[in-house]
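This is the structure, below, for whatever I ask next.
Note that this complex is displayed minus one protein chain, with the remaining chains in position.
So, chain A:
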Amino acid sequence: MRIALFATCIVDAMYPETAKSTVKILERLGHEVIFPKAQACCGQMHMNSGYMPEALPVVENHINAFDTEDYDVAVAPSGSCVASVKHQHPYLAERLGKPELKDRAVAVGKRTYELSQLLVDVLGITNAAEQLGSYFPQTITYHPSCHGMRSLKLGDRQLDLLKTVGGITVNELPEADQCCGFGGTFAIKNSDVSSAMLEDKMKNICSTGASACAGGDASCLMHIGGGLSRTGAKPKTLHLADILASTMEETVSL
């Protein structure tokens, strides 16, 4: 399959390893990965902050970059950005009175998958160690990010993949379904409430005794990791893609 990578802006600029890991996993399975260079961002930050006309060039750019016949499916290592592509892009087009853009947005959304969705639903991965060679000899816990869990209804796809990684121990995170408090500019506009939510998330992560908290969204992980770093707590944060890409030969270190 020819798979277009939507790296997402945060991974492109801040966590390039996660995009490289995504490429590695897919190439290991024998697929061809392309990176449409016109891509930039899903525009979620603008839309969630209420800046709709400002979001339009960003959304149009994404649709132009991915509305091509050049690939079979698109994938992003983010539940949140994929949810935005699938649900928010059509909304924005409708709000701003652009029916043609809406149709194209829906078409792009249909072909766009979150990483675990693609791996499990399309590529039939049920055992990461056996099928991807994933190996990560650490004790981790897992935070299911809200948009993946609720907007995309990912269920246990990410967790099930993690559990089948070689050498791994996965400790259950108490109150896992509770938001970490990130919410984009919510963390700035309502910083106090956001911090209170983060505090509880960190307490729960630390209670698991894990050396890392895994997740499927770099933005939430940056939020949680930023808090853990500030408090000097031991656990790190790590993206699902980086754990799946880790192998016996090239083991990712924390």
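Quick notes on this structure:
FYI, a contact is a pair of C-beta atoms (placed from the backbone, for glycine too) under 8 Å apart; a residue touches a chain by one contact, two chains touch by 3 or more; residues count from 1.
Just so we're on the same page, contacts and distances are computed from a predicted model.
Its record in UniProt calls the unshown chain "Iron-sulfur cluster-binding protein", which is the match among "Iron-sulfur cluster-binding protein", "Quinol:cytochrome C oxidoreductase", "non-specific serine/threonine protein kinase" or "Multicomponent Na+:H+ antiporter subunit A". Among A:Ala4, A:Val82 or A:Cys146, only A:Cys146 touches the chain that is left out of the view.
Of A:Met1, A:Ala40, A:Val73 or A:Cys206, it is A:Ala40 that touches the chain left out of the display. By the touch criterion stated above, the residues of chain A touching the omitted chain are 7, 9, 11-17, 19-20, 35-41, 43, 45-52, 54-55, 57-58, 60-61, 65, 87-88, 91, 95, 146-147, 150-151, 177-179, 181-199, 222-223, 225-227, 229-230.
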